[in-house]
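This is the structure I have questions about; it appears just below.
All protein chains but one are shown at their positions in the complex.
Read from first to last, the chains carry the letters A, B and C; within each, the first residue is number 1.
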């Protein structure tokens, strides 16, 4: 009997190993910080533990500060495809908009779409499941007066359309942050609600992103 | 009796002459085009005729293409004060926002406020009544996805605040255009509703601006 | 005898066919216009005729208006590799610099280098010979007062370095245009010397580019 149980455990373990899904979060500085203590990817890991699913998933951060959609495309092979993930979460767009204003090197709207589609095609060709995410905020004011709100809404709308067209799950962080702000930012502050500096996540921001991400990942 | 009537007419006429109010519209290319046939200033004149108030007002356009708030300040003496107007409508802000994106020469938010206040102070010192106007649109999409919506909202909010703080009438064109778009732009078009090219007024746009302007002017 | 001659002709023709080199000019609007009558690619063809080399080369334009280095990368497979060229001339960089100023969507210096290297690697892997070209001008003033001179010099210096590092021939259009301007633009005009509009080539500009390109191509 003991022998049988031990064998069963080994078999179960082996089976678990085989089905452990590799999830890569592919993005910019927000994702780069996501693997830190308190970061959103770390928190996704904690949520998996809470749901007793830690043996079913491996979470990997592939974020580099300052990245735009074409940076993801350029390093897709090295940082994603070569690692043979099961699921890739594309979380990009802040710098594509922001750099227009801060350094004159943002991404044209039509080029953003083209590179995004190129990413989706390569991931599809590799039989990798993809989750899309909208860029959350550049400034947390809730009355549509953050300088880049219009453009950020536009690129988010495009990502929503790409999710729909390609029948892919969407983590709509822009919507989640807007909704949270409407309920929790009565003073119309520019930062300090879900971000430290208008863009990068504070603890609550990391938690909100983790909650939304985990919902999408475990639903796949 | 006839003599008396004639005299009364002359006196009335003289009186009318004396009290004819000079109104200067002070702005950018939108105002420069306003004096053309079909332009909003021309239409304000027509509205005055309709209300039989044409003898009480003289309407003057002082718009120059590409002007930002500091251009108004620089030419205030020559183009406004020297003409001794009774009323000045300040209609500025589109280029202060737009030029950030199109040529890197928009106006800092805090400088916009400073120059606007400097304009208000000089007009007040000259005992001239002032009407403020918000910049209408740069792009007519109604879902907050025009690239510069955030910044345009921010500068408009500032102008509303300046009107309130200084107890001055406001022609809130931004709000009027937004409301009109929500009701009349179901396809979320970028232009062609109240503008020809996302910024400059078509016939309906000129009429809407004229209606709003005339309401504010005659209420003074 | 007749039979022998006919056979020789066929053999010669076959031989010529085999060795005709396919040259693709890969670039932006300047290259797009290059295939027009009077365009630089058309003129390269004329120079080949003059040198009796028209049977040794086939010249193809692959220019698209507004293209930056990453656009070339994105369409490399479809527009270049799939056509199996022998030689590719990369003529890019104007929009990478210009769009910083005109729309906030230029290319970061480090990303420019990365995408350029990615292009070179893929072309090398396909055993295609590559010629590099520097972007000529954005403004023709000769005293270093064109707004984007500094940046254009910087990106040109990078392309020169890439040519040297990879031991590839360089068509240094920036230098050629500077030299020509010093000799032929005594009034320090902004356009009208080699361009129509500060960027796009007039007849003399097309001829100068054709001369430089042909020199490099036939030397390969």
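FYI, a residue touches a chain if its C-beta (ideal position, glycine included) is under 8 Å from a C-beta of that chain, and two chains touch if they have at least 3 such contacts.
Bear in mind the structure is a predicted one, so any value in this text is a computation, not a measurement.
Which is it among A:29, A:103, A:117 or A:191 that touches the chain not included here?
Touches the omitted chain: A:103.
Which is it among B:43, B:100 or B:198 that touches the chain not included here?
B:100
Kindly state which of the options C:54, C:147 or C:166 is in contact with the chain not pictured.
Counting the whole complex, the residue in contact with the absent chain is C:147.
Residues of subunit C in contact with the chain that isn't shown?
100-101, 104, 139, 143-154, 157
Over the whole complex, note the residues of subunit A touching the chain we left out.
Residues 101-104 of subunit A touch the chain absent from view.
What residue numbers in subunit B mark contact with the hidden partner chain?
70-71, 73-74, 99-101, 103-108, 111, 114-115, 118
Basically, only the chains that are shown with their structure count from here on.
Suppose you list every residue number at the subunit A-subunit B interface; are over half of them used by both chains (same) or under half (different)?
same
What angle of turn lays subunit A on top of subunit C when you fit their CA atoms, given in steps of 5 degrees?
180
Per the centroid of Cα atoms for each chain, what is the distance between subunit B and subunit C, given in Å?
One centre to the other, that is 50 Å.
Using CA atom averages as chain centres, what separation in Å is found between subunit A and subunit C?
40
Which whole number of Å gives the spacing of the CA centres of subunit A and subunit B?
Result: the chain centres lie 45 Å from each other.
Could you list which residues of subunit B touch at least two other chains?
Residues 101, 104 of subunit B each touch two or more of the other chains.
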